[in-house]
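All protein chains but one are shown in place.
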Amino acid sequence: MSAEPFLPTPSTAPRFGVWLIGARGSVATTAIAGCAAVAAGLHPATGMVTETAPFTSCGLPSLSSLVFGGHDTLDCPLPKRAEHLAAGGVLPHGLPSAVHAELVAADREIRPGGPLPGAPAPTQEALIDAFASDIRDFVRRQDLAGAVVVNVASTEPAPTDDSLPPSSLYAAAALRAGCPYVNFTPSTGLHHPALAALAESSGLPYAGRDGKTGQTLLRSVLGPMFLQRALAVRAWSGTNLLGGGDGAALADPAAAAAKNAGKERVLVDTLGAAPEGEVHIDDVPALGDWKTAWDHIAFDGFLGARMVLQTTWQGCDSALAAPLVLDLARLAVRAHEKGLSGPLGELGFYFKDPVGSGPSSLAEQYAELRGFAGRLRDDGGVGDDASGAAERGTGR
Amino acid sequence: MSAEPFLPTPSTAPRFGVWLIGARGSVATTAIAGCAAVAAGLHPATGMVTETAPFTSCGLPSLSSLVFGGHDTLDCPLPKRAEHLAAGGVLPHGLPSAVHAELVAADREIRPGGPLPGAPAPTQEALIDAFASDIRDFVRRQDLAGAVVVNVASTEPAPTDDSLPPSSLYAAAALRAGCPYVNFTPSTGLHHPALAALAESSGLPYAGRDGKTGQTLLRSVLGPMFLQRALAVRAWSGTNLLGGGDGAALADPAAAAAKNAGKERVLVDTLGAAPEGEVHIDDVPALGDWKTAWDHIAFDGFLGARMVLQTTWQGCDSALAAPLVLDLARLAVRAHEKGLSGPLGELGFYFKDPVGSGPSSLAEQYAELRGFAGRLRDDGGVGDDASGAAERGTGR
Amino acid sequence: MSAEPFLPTPSTAPRFGVWLIGARGSVATTAIAGCAAVAAGLHPATGMVTETAPFTSCGLPSLSSLVFGGHDTLDCPLPKRAEHLAAGGVLPHGLPSAVHAELVAADREIRPGGPLPGAPAPTQEALIDAFASDIRDFVRRQDLAGAVVVNVASTEPAPTDDSLPPSSLYAAAALRAGCPYVNFTPSTGLHHPALAALAESSGLPYAGRDGKTGQTLLRSVLGPMFLQRALAVRAWSGTNLLGGGDGAALADPAAAAAKNAGKERVLVDTLGAAPEGEVHIDDVPALGDWKTAWDHIAFDGFLGARMVLQTTWQGCDSALAAPLVLDLARLAVRAHEKGLSGPLGELGFYFKDPVGSGPSSLAEQYAELRGFAGRLRDDGGVGDDASGAAERGTGR
Partner (left out) sequence: MSAEPFLPTPSTAPRFGVWLIGARGSVATTAIAGCAAVAAGLHPATGMVTETAPFTSCGLPSLSSLVFGGHDTLDCPLPKRAEHLAAGGVLPHGLPSAVHAELVAADREIRPGGPLPGAPAPTQEALIDAFASDIRDFVRRQDLAGAVVVNVASTEPAPTDDSLPPSSLYAAAALRAGCPYVNFTPSTGLHHPALAALAESSGLPYAGRDGKTGQTLLRSVLGPMFLQRALAVRAWSGTNLLGGGDGAALADPAAAAAKNAGKERVLVDTLGAAPEGEVHIDDVPALGDWKTAWDHIAFDGFLGARMVLQTTWQGCDSALAAPLVLDLARLAVRAHEKGLSGPLGELGFYFKDPVGSGPSSLAEQYAELRGFAGRLRDDGGVGDDASGAAERGTGR
């Protein structure tokens, strides 16, 4: 596979960078390996919304035009990480060797991030500068037509003071390097008051936060169902069991709190008020990269009849997240190309806790996403307007 | 409660009839008792979509303006039936006595239906005439401004020859009596080729069929979720456990076949093709009026990762159906008043196997229903058109 | 019912007291009402193990010979409490009035417990004395042949210092009054080091603790199944949703900790080591007296194949507990009569965290219980031995 490139992209075709914060994690590895596999025709594009009909003429960068790099403090090389994922059933057996060349290429573009051990502690400002340089170097070295920064690192604890948490340093670096930013995690990222002015003035589009991959995805279709049928939800309880790095990270109550805030938002937004019930996130290493989410919804029907819906969702977190990461990278790159800026509220379809004030029901979010696809077309509404003034904000 | 009428309707306020086929069944009894209870302010209108905000200015008949009657071959009086339902937990304890007067009044308006025992077997034509007379007498006797016929009888076996099954005789009688018709069951009703011309020429609106109360309701929100997320559904299996009359009726394979056709339609319409998997309907008398539906959905994610969603829905069938029956009766009465005719495709929100060719996703069906609500307003789109031509058909 | 006593017990037949700590709670009310209902033949003895064949000749006191009283700090009268339970579906409608006389009689024998408000704070010793007097007065006033004290009060937080928690004061009072003691809750009761000598020297039998009514009951049959089949349990996770007083009490983390200790013990005892996984207890008031327990068990099969068992248990806590409370009261009364003393390890069948060192599998516990039944017979093993020395301890 590496001897003969599977898609002989002419040297003149533009290529786009996807810079991943947490580039050696399960989600990043799955996204990089999967992008190569789908581009090579080894697998269908299951789970990638941007490969469905409504997105065919939106001018999105092709999968084969994406070039991966990123920051990570781990040093397990991507090919080895991919082997681990294949052993755990996340990646198909044989895939790591089939896309070995692409994994090696991406691995070469991963920078350590964080302050260097042994060196004097840099200021936050210096760290942002260093990260932004890494990104700019990547764009220059690879001769890219553009790049997007996507945070797929482990959830960090909710910050307790005013200093910028790491996710915010990387977010600031993205803007400083002139790149759109997507926060796929519940970490702070651009959601920090100290970054508000920078985000506003950057003229760059950004999206987030916290990818909606399982329990919350379900809630965003079930909540509206109860509402539309005028059924009274009394209590909505949930338990998530997950292994892998995510489970361990979320065993930290502060990290879990960040995650749960997003999970609860969908119910409050949909139902008008939070019903009774709690959400638990348990670290269960035996489950590996698989997660199970159980929801128990007690609701009242006509004349107070007590009813119950239970759901059990068993999925592979990385396989759920990776295609959405590729979707978002392509959409953000294209939005930037079309001159859009500010919070991309129309991408609420992808997030537990979306920027902007869009709808919380998945069906309405999907309608918004399709409208957004229209704006990305070269013949589409906003893009046609050369003035560029109105469309630079999504006007939410 | 009976001594002092709960809502002193002035004698001049118009009243509307709801003629129920299967008027002494669980669904009918719950609808009649519940209508009285909600009108009297004893219970909130949980489960009634027409009592939510989007329907406030649609000119729907008030709950206190509804007058009930119907056909049934059973002779257990409604007050006694209501006591049985209260003992089984379907109706709140105390409700049967609180609305005793209304149950007695409705019971007085129930006619036996079917050929009289001992009499010579009448022709189908004579039966239709007799049923239509019963309905017309009801309207005249009660001095009603209009009436709707709603089929809530037990599911009948799919017909095997050309003769009209009972549900079709009652449907024809509804039209002959000048009443809109709603088929809340999977039985044939107006779906018979021999009735097509009559339905067309009657100038009456009609809706159906098979109320969407549980498993199919869920499928109509989960199917679109998988589709919108580009996840590949491999198999969708389901088992329904239900007691009560419905369980016994559906233990007849022919009746179950009629029911299952509707259940499968939502998946085919949503997903484009029927996935693997079967649907079972089991009669479990121990469950009484409660039903449990288990669904198991095997789907593929990115790179073929195998995932599973399971749902368990535990509900009271009558309590799920009754508010929808009241919704449909009000909507059909009002549609008639507004001069609408033909199949009301915008009511697909309520049905497993809707007439017309509307969308199959609940969210889109809800949007259509809200659009329909707009058409019912006196200041609404269609109603504004004085020509009256356009609004006579729903134009599906 | 009250006019004509349902079972005209001759005045000479011995009667036995059941003194309930928490006598106005849901479990106590259900036990008292249910005992009367079953004794009167209004309901079968579902859930009462002592009414099954192996216990017919054990000399257990008849249900109609039981006289109820107890301590409670609440003052809602039993008949009213029973009405609440009937409204919530825990007791059958009509039962509170059918056994009204018995509820009134028991209510008359309930004493406030705890220090009197306004009075100077008594010493622990004085409280124990006062409680013991209440019990002795009950026995004398009712002319009882014996009495047992059963703790069914809300779970108290695990004690943090050396002072006796309330449950231990009541336990000490039971012994001081010469009564066997059963702790149906996870509270400390006799499990306090300061009471060890008293328990030993009292010559009274006692049993506990924490009635095994749902999730742990299941675990005590599923755990052995995995063990006997040599399947490797990797993780056992559980979530309990419960309303009612128990849910509120267990929302206190200290109380939940006491409860969870028992729940985990069965897994450790059965499987040899605690698998991964947590147990959550959520207070969900909307569920009323009903509880739902979800368990997720990840296990390995041959060659490491990963498999999962999930269970969902939906039960009414009071209805699960009450028949076991009646069982235990009868068994303890009879054990005392037969001269048994010390911890009744053979009653592990009933408890999450049994006294003694018996088996943890339900099947083995049931075998022990049947053996115990044999010892209670007048012609039985131990009882035959007039020396009385050996049988005064259960020899565990």
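Observations, loosely collected:
All chains are identified by letter, namely A, B and C, in their written order; residue positions are counted from 1 within each chain.
Basically, a contact is a pair of C-beta atoms (placed from the backbone, for glycine too) under 8 Å apart; a residue touches a chain by one contact, two chains touch by 3 or more.
Bear in mind the structure is a predicted one, so any value in this text is a computation, not a measurement.
Contact with the undisplayed chain is limited, among C:S62, C:S97, C:Q142 or C:T311, to C:T311. One of C:S201, C:Q228 or C:S357 touches the chain omitted from the figure, and that residue is C:Q228.
Touching residues on subunit A toward the chain that is not drawn are 87, 89, 93, 312. Counting over the whole complex, subunit C has residues 30, 33-34, 37, 43-49, 51-52, 89-92, 95, 217-218, 221-222, 224-225, 228-232, 300-305, 307-316, 319-320, 322-323, 349, 361-364, 366 touching the chain that is not drawn.
Residue positions on subunit B in contact with the hidden chain: 234-235, 237, 239, 241, 275-278, 280, 282, 284-287, 292, 294, 296, 298, 308, 310, 312, 314, in rising order.
What we mean here is this: only the chains that are shown with their structure count from here on.
Two copies of one sequence, subunit A and subunit B, touch each other mainly through matching residues, since over half of the numbers at the interface are common to both. Each chain gets one centre point, the mean of its Cα atoms, and the points for subunit A and subunit C are 51 Å apart. In terms of their C-alpha centroids, the spacing between subunit B and subunit C amounts to 49 Å. Subunit B has its Cα centroid 43 Å from the Cα centroid of subunit A. In subunit A, the residues that reach two or more other chains under the touch definition are 308, 310, 312, 314.
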